[in-house]
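Here it is: the structure, laid out below.
All protein chains but one are shown in place.
== chain A ==
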Amino acid sequence: MDLLSALSLGELALSFSRVPLFPVFDLSYFIVSILYLKYEPGAVELSRRHPVASWMCAMLHCFGSYILADLLLGEPLIDYFSNNSSVLLASAVWYLIFFCPLDLFYKCVSFLPVKLIFVAMKEVVRVRKIAVGIHHAHHHYHHGWFVMIATGWVKGSGVALMSNLEQLLRGVWKPETNEILHMSFPTKASLYGAILFTLQQTRWLPVSKASLIFIFTMFMVSCKVFLTATHSHNSPFDVLEGYVCPVLFGAAWGGDHHHDNHGASHGGSHGGGPGAQHSVLPAKSKEELSEGSRKKKTKKAD
């Protein structure tokens, strides 16, 4: 009985890892990515005034992971653009989201249950991309597991890592904002996923690739759907990091904490004396901090 269930689970995972991504899952990936582009400030006006720049931004959102991975591995940057059908599909989605009459498409897509389905399907694509990226890097560098982690991470987190370049295309140049400084949940999850898949690839993790894909996809889908449904932006790693970081990076963590409080109270009270600052801290800083992190994460929540 036990063996049978294990077998069927293994077969389920195997068939799951062989589902072709192209039309349906890729479509939902494009829809969600371009939806997040539309949420960016100024994106709608940009699409009205400079459609070409907006289109290039949309392409970066859809194919940023491939471009970045190609850059890292020294392959042609526009390699992925030879997939005419994918690019045309992404362009059609971009056109519908930005220019559909009455915003019908946008309204349908951003209706919460529909959006949840698309978000779930996007996570399936993300996990598959991490696995493919690591396999690809393994093909180039057999023992370079840092290379594998980097490629998988880049493939998973996509445009978030090149947000500065993407902002530059939209005419915003803010070198002081950076994804690596404020990693969002998908970026962190891709990093951890890349590490797991690399361990699997180098046979340190005694699981088959198909079942790892299955398990990690389930984890990502449930997390992401839960986060999107509740509109919350606490990443599930927060609890874990709260325990691990003080141990590993104790001194830095304390200093950082202090710095954060200082900045928040400064922003909130607009310059009280140092004495007043401390009295304000407990009430104000908590609220400010949570708000700040929430706002940060709405932006990068792809």
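To be clear about the criterion, contacts are C-beta pairs under 8 Å (C-beta built on N, C-alpha and C of every residue); 3 or more make two chains touch, one makes a residue touch a chain; residues count from 1.
What we mean here is this: contacts and distances are computed from a predicted model.
Of "Transmembrane protein 38B", "MIP18 family protein", "NADH dehydrogenase [ubiquinone] 1 beta subcomplex subunit 7" or "C-CAP/cofactor C-like domain-containing protein", only "Transmembrane protein 38B" is the UniProt protein name of the chain excluded from the display. Within the complete assembly, A:171 is the residue of A:23, A:171 or A:250 that touches the hidden chain.
One of A:49, A:142 or A:231 touches the chain omitted from the figure, and that residue is A:49. The set of chain A residues touching the chain not shown comprises 38-44, 46-53, 70, 74-78, 81-82, 84, 87, 95, 99-103, 106-107, 168, 170-174, 176-177, 182, 260, 263-264, 266-267, 288, 291-292, 295-296, 298-299.
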